[in-house]
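Shown here: the complex without one of its protein chains, the others still in place.
On to chain A.
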């Protein structure tokens, strides 16, 4: 975590360029058209599910209090690691929770994913504060706002000079749990959509029963869910550039850009995942 201090650290929110917007719309439409061409309506619905999942991941990342290297030295609030690492942790925990509950139906599996991701972030945030308060002896104080929007605690008295705040205020804790839950929900949604596609196509292709191909279908859906999760999380991280305290941070307002980027990236990656089995045996 040493690459803090990006070029757009202090700049205001720059809106996407015209090329970017046009390309985004074109790419999403093309992806949806290809999905219809390859797997008909089921493909379109799956791709929409994947796009929603990717957007939830990118949106959720903005809630997570990321402190980076300065947080490790107690000089900025948040968890002392990068966005990609935290998002991967929350997403994978959510994915495990959701995948485990997959046979119980979509709502239960999605809830399982959300609880898994949220639980991981809750434990992480709590232990981070335990280490900050009892190990490093520093109180929780935000540098971006004067009062905690939920508890009403004031921060300026506790903030050390020369720092951007430190520790993990309650609002950041809440943000972390919301972010983890959204990430787990999105990751699980991608996984379930892909699992449905593969469980429908693989038995026909390989002339086998659903039980026989289950390991392959689950493994493929899982690895693609992880891959799309990481692409979206990193795009969201590029949007944040560095550290963010949670939903009260001014940088949180940048999220629409990440939502657009994640939707397009998920659509393009998703179309390759959906069309994966179309070329098997052709060559």
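By definition in this document, contacts are C-beta pairs under 8 Å (C-beta built on N, C-alpha and C of every residue); 3 or more make two chains touch, one makes a residue touch a chain; residues count from 1.
Convention: contacts and distances are computed from a predicted model.
For the chain that is left out, the UniProt protein name among "histidine kinase", "Tetrahydromethanopterin S-methyltransferase subunit C", "Phosphomevalonate dehydratase small subunit" or "GNAT family N-acetyltransferase" is "Tetrahydromethanopterin S-methyltransferase subunit C". In the complete complex, the hidden chain is touched by one of A:64, A:102 or A:261, namely A:261.
Residue-wise, the contact with the chain that is not shown comes from A:280, picked out of A:150, A:204 or A:280.
Listed residues A:36, A:158, A:238 or A:252: the one in touch with the omitted chain is A:238. Mapped onto chain A, contacts with the missing chain fall at residues 1-9, 14-17, 19-21, 23-24, 27, 68-70, 75-76, 82-85, 88, 164, 206, 208, 212-213, 215-216, 219-220, 222-224, 226-231, 233-235, 237-242, 257-258, 260-261, 264-265, 268-269, 272-273, 275-283.
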